[in-house]
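One protein chain is absent from this view; the other protein chains keep their places.
When the chains are written out, they are named A and B in that same order, and each has its own residue count from 1.
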Amino acid sequence: MTALQIAALILVALGGTAVVLVPDPLRQTLVLSIYGVALTILFFVFQAPDVALSEIVVSGLALPVIILAALRKIRESEDEHRRADGEGQR
Amino acid sequence: MSRRVRLGLFAVAGPGLLAVLLIGLHGLPAFGDYHGVYGLLVSRIEPSARHATDIVTALNFDLRAFDTLGEEFILFASAAGVALLLRRMRDEASVERASGIEDHRFAGASDALRLASLALVPLLVALGGYVVLHGQLTPGGGFQGGVVLAAGPMAILLAGRYLALKRIAPQWALEALEALGAASYALIGLGGLIFAGVYLKNFLPLGTQGTLLSAGMMPLNSVAVGLEVTGAFLLTWTEFLDQDLLVRGGDRT
Partner (left out) sequence: MSYLPYAVAAWLFMIGLWGVVSSTHLVRTVLSLTVVQSATYLVLLGVGYRTGAKAPIVADIPTKSKLVDPVVQVLVLTDVVIEATVTALLLALVVQAHKRFGSVDPARLRALRH
């Protein structure tokens, strides 16, 4: 195993731990994107350029947009509930 | 079940699972010591048999094209599921939303962001088309290129021109695009059945290795999958972004 592969593996292990341990979902999205870059480097070093291309494209673009849009929808729904509760108590 | 019960169960079962995983993975051959036969066989016969220089794409769209058909339908079903769930929610929402477009962040995009996003759109579409079409020559293909292609209209959204995005990519067009991609992949397979006797067998002329129109039906399959992935991702994104709310105010141009 080359030194580059060992470094990439350690980076991926740390990145995965970071994704799970971050408390706020919004920050977790950002850490997930960085974890995707670490995975891309790992896939590239494992001689898999097709996989690296699809991983960077998905984790840098597709997944954060979906997660951020879902978080926004949840916050909208929360505001709606708060407004409905406020009207109900009046 | 409460969080404490969950964590208790995990504390009991987790170490057991970890031990099983480590012992099981230990039984694999050492890293780098490759014992498989199929991979070696494919690498040896594929360039002369199919005239494609990217063996991964050749497996994806020709030799194991049936598996890709299954994956395509997972994609289709997930996009349909998202559309079904979120549209039903929107129809049920009877509460008139008070927040107009003024306090919405799309209307407040700065000029630098708008300019940069609009400059990115043709670049992304060109790059996406390039990656899709060159799947059989270099790393690429329908899956990767499809997501990059979908990023093009998304950059218009970043520039704050949501109504322009709605005009370019209305809901029915995205659904049609996705369905077209999925259907054309299945129909190309049918061509293999008619002209070569086996479903999804490569029946088009193979061409010269290294040119754009080589490897028979691989570029066609790649384009079909690219269309479907583009349609699916754009549909998913716009479903989450809740067009009805944003359309009511009109965006600031």
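The working rule: contacts are C-beta pairs under 8 Å (C-beta built on N, C-alpha and C of every residue); 3 or more make two chains touch, one makes a residue touch a chain.
Because the structure is predicted, anything quoted here is derived from the model rather than measured.
Residues 1-3, 6-7, 9-10, 14, 17-18, 21-22, 25-26, 28, 30-34, 36, 38-39, 42-44, 47-48, 53-56, 59-60, 64, 67-68, 71, 74-75, 78-79, 81-82, 85-86, 89, 137-139, 141, 143-144, 146-147, 210, 229, 232-233, 236, 239-240 are the ones on chain B that touch the missing chain. One chain is missing from the display, and on chain A it is touched by residues 1, 6, 9-10, 12-13, 16-17, 19-21, 25, 28-29, 32, 35, 39, 42-43, 46-51, 54-55, 58, 62-63, 66-67, 70-71, 73-74, 77-78, 81.
Criterion: only the chains that are shown with their structure count from here on.
Taking the mean of the C-alpha atoms as each chain's centre, chain A and chain B sit 17 Å apart. Chain contact summary for the complex, chain B toward chain A: residues 31-32, 54, 56-57, 95, 97-98, 131, 139-141, 143-144, 147-148, 150-151, 154, 233, 236-237, 240-242.
Chain A makes touch with chain B in their complex at residues 1, 49-50, 52-54, 57-58, 61-62, 65-66, 69-70, 72-73, 76, 80, 83-84.
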